[in-house]
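Take a look at the structure set out below.
Showing just some of the chains, left in place.
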Amino acid sequence: MNVFGNHFKVSIFGESHGPWVGITIDGCPAGIPMAADTLLPLLQRRRAGAAGTTPRAEADEPVFASGLFNGHTTGAPLTVLFANSNTRSADYDALKNMPRPGHADFVLAQKFSGFNDYRGGGHSSGRLTVALVAAGAIAMQVLKGVTITATVTEAGGSADVATAVAKAVQEQDSIGGIVTCRVLGVPAGLGDPFFHSLESTIAHLVFSIPAIKGIEFGEGFHAARMTGSTHNDAIVGADGTTATNHAGGINGGISNGNEIYFRVAVKPTSSTPQMQHTLNVATGQVEEFAVKGRHDLCIALRVPPVVEAVTAIALADHWLMSGYDLR
Amino acid sequence: MNVFGNHFKVSIFGESHGPWVGITIDGCPAGIPMAADTLLPLLQRRRAGAAGTTPRAEADEPVFASGLFNGHTTGAPLTVLFANSNTRSADYDALKNMPRPGHADFVLAQKFSGFNDYRGGGHSSGRLTVALVAAGAIAMQVLKGVTITATVTEAGGSADVATAVAKAVQEQDSIGGIVTCRVLGVPAGLGDPFFHSLESTIAHLVFSIPAIKGIEFGEGFHAARMTGSTHNDAIVGADGTTATNHAGGINGGISNGNEIYFRVAVKPTSSTPQMQHTLNVATGQVEEFAVKGRHDLCIALRVPPVVEAVTAIALADHWLMSGYDLR
């Protein structure tokens, strides 16, 4: 199931080392100004280059295959393609029999009886986040007056992210991090308690991003240690403004008009330069090996634009579904 | 959107103070032994009675409206109804103009232009978890060889749950908690990275349970502070067995055959006996008020069977969708 959404329906395709990755969006309203340029800022933020990120450099130039005419969306499906050019498949051939720990190599081979494209993780590659980001950049055009901002607020256990990354580079071991996302401008009324609470759909999509292992809204896990009288946010304005915002802008699964915020846990990428052990499925022996290929030491650094993108996708779907209630 | 699932499709309906709450399951295979008795153990675990839980007592007797014949599922939709009898709507009439903090009163009125049934939270009531539990108990019959166990592992910030609840009763303030869920017997191969990772669908449904504000799989937020070399689980068996299980049994969004585990943050229920403040929408003034009605001081105590239920629903859907790959 590679399709998500009810009204703003996103379909994703492609592999790390295949010819194209891309996305089709069905249900995007007509008449929205759109061009390749619309997507570039978010795509640019996702691209590699900083310390601790992979040297694989793709042009990431979005090609609109359909749905665009005279600089506007037409109401027909929008398909955006990205060519894969900078692939070095040979890096992966040696690992065919050595499923990398933490990666999906083993489970994909199980699930698809060995027919999966194992090069670079195939369809399960971080490469596909370029398509997620494109879809998110389009979704943002649907959301009038909404701003979504995600930042890395912790890396390797420290709020001093730059130092933590420098340490990771020095020690040549990958590190995890925390990404915090804040959303302003969402009107009250988006979400459904059963089964499509705002937390449900945002979490659903956030867990589609590789390396994510946790999400919490508002006080989140800390709320489990609070009392009702300290956690409750008193409603003080006719527009739903609350005196505090422990709930993170969501009550009963529905946006309440206050800032929405949530935190996301990013694990250390499994492709650490350190020596590791795994089963050689050909020999049946556990062997030591080193991951080759080009990878990120702190994948969390590249997660913010992807979190922003999937948040926009979730909100755009709710937004369009709520059309008859909201306007 | 009150429907979830692709192959095991669950539709939920009902309100806290309406005549019936219930669930329809479409896509349950034929020939599964089933009776009201099949549901009773999980329903019983959900029922009220312990210290810190609401005195509202419903019979919770499941009525199969359809889909059952000669003690087996027929392949047609299964509908299970629960009568609401023990309702005291008068408790809520006074609060019509006083949206309770932390509850969905305000957002529901916004979303549905005031037409929502506001009595006891209406459709957004914890009462509907009886329907979730029924659906989960049915889902468990689909999952051969799988055991799902959720327990309260922390309440009010303490692992000594009984003491924490006694303190809450004494202080008359609601408290939150942590529920941990462990799943054994799930074969490798369930889940899809885009957009239906196992984390995605479990989180989606867990966030449909009232009062949940966070979820983490495996090491979760703690993984954000680990390095790749310590977090990676070395594969040591041909069946995918790993030496450690920091990933919580899921790689790349797909089950890897090891134990699946995750932790859920439950906020303190908003209906604390303490005095609170909220806007009187009739007068425009922020006023002090006390929640009436019958409520739980530690709602986390009642969450485990619901978490088990929604986990079973998520897994049953993946299970049936994977039919062609898995068997």
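Just so it is clear, A and B label the chains in written order, and each chain counts residues from 1 on its own.
Criterion: a contact is a pair of C-beta atoms (placed from the backbone, for glycine too) under 8 Å apart; a residue touches a chain by one contact, two chains touch by 3 or more.
Predicted, not measured: the structure shown is a model, and the values here were computed from it.
K.L.:
To what total copy number does the complex in this file extend, with 2 chains depicted?
P.N.:
Copies in the complete complex: 4.
The rule we apply is simple: only the chains that are shown with their structure count from here on.
K.L.:
For the sequence-identical pair subunit A and subunit B, what is the superposition rotation angle on Cα atoms, to the nearest 5 degrees?
P.N.:
180
K.L.:
Please compute the C-alpha centroid of subunit A, do the same for subunit B, then give the distance between them in whole Å.
P.N.:
Subunit A and subunit B have C-alpha centres separated by 25 Å.
K.L.:
What part of subunit A is in contact with subunit B in the complex they form?
P.N.:
1-4, 6, 10, 12, 99, 101-104, 106-108, 110-113, 121, 123-124, 128, 154, 156-157, 168, 171, 173-178, 188-189, 191-197, 199-201, 203-205, 207-208, 210, 212-229, 231-238, 240, 242-243, 247-248, 251-257, 265-272, 274, 276-279, 281, 284, 286, 300, 321-322, 325-326
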